[in-house]
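With one protein chain held back, the other chains of the complex are shown just where they sit.
Here is subunit A:
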């Protein structure tokens, strides 16, 4: 997990301020020209604080505003006012399109790529184990210190481990280190460049970049304009939502605040998780091992994209079952055919899942908890002081547990045990690199008969890039909220029977 996850930095602050500004302008149906003022409202100092110049700082904020409105990244080679671009974009389609995750190129500080360096901790010691353990003879002991020949070095790390003075460091690009599928390359200026054929849009690089040079697109504007237009917009909220808006803001308060914002209904996505866990248990009971060798879960889109893009041979064994998001959206649309559905979650890649042909008629908008928190501020909704309504009881204990690593496999295996008397072997992939490794093992035939849980974010959905809380804190809230459910297993959930009719 990136070291920056859960730490509040000025990068986080600027990102959230941009979201809040976009929301503020969307809510008052502002003219496009108003957007030109956002960089000046956010960077309101006389001189630069963060970068070489204040003009660059503002230009980066402008690039963030573009993506905050779902627009494509634009190069800085053409003179164009922010507002002109926005006017054209909104006059045309005005919707999010791929690619979702983008490098703001001129914000990238061109960190050196993966390399080992000798620091001045080196004592030029007599033993110099660094050079002895080097398998490619890349280290020579020069006049003042050991020197690594970068042409020869294969970055195996043996010298770093052997040095008694911790004098050797492995310098990695934080964005590339956070990417479990090696999708981050360099462009001709040595700036980070995302290879979109490899990228699975998990969003971890957005959190990891210490210069804030990577951003995803947002649908805040489109959602708020629809609510303001008086459409029947209904929310489904992902299981990791509890606690995300502060320790005094209960699940019920979050629901009440969403209604205050103008959403007509809020359902827990955990209800969809109950559907999904029952469905996947049924699939497992019927198809494993006769029709297929193992079953991979379906809820994490980035995990399924790893299969699509990196290990396509295993794709057919990842559940065809719809994700909890889709089940929850279907249940809303079944009751309200004219409604629009917004998925609110911790997840970046759900924004892409919602664009897929199978899902685009079911889920209309996807926003993150972080984006929603900014919307609440822009709308002047004080979460600690909203009046709460009745308790929410949409989902079971195990459905609510979907947000924590291990929770999906636990829910499905409990259903298998209780309903089919099957106790499957479980393999869990926690984090993107682990997802790829696990799928390669599956491809090699090492996981026959297994139920395989895939979570692209470490710790599960509570580790998602769109969360506000540190991962471990989020996980505790999820577990506590799961304990409050009136139903233990998915098959005990009375709301499912109601929905199926």
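Here, contacts are C-beta pairs under 8 Å (C-beta built on N, C-alpha and C of every residue); 3 or more make two chains touch, one makes a residue touch a chain; residues count from 1.
As a convention for this text, contacts and distances are computed from a predicted model.
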Chain left out of the displayed complex - its UniProt protein name, from "MaoC family dehydratase N-terminal domain-containing protein", "Thioredoxin-like [2Fe-2S] ferredoxin", "histidine kinase" or "MoaD/ThiS family protein": "Thioredoxin-like [2Fe-2S] ferredoxin"
Identified contact with the non-displayed chain, of A:87, A:225, A:473 or A:488: A:473
Hidden partner chain, touching residue among A:126, A:229, A:248 or A:390: A:248
Chain not shown, touching residues in subunit A: 6-8, 12-13, 16-17, 20, 245-249, 373-374, 376-377, 381-385, 468-470, 473
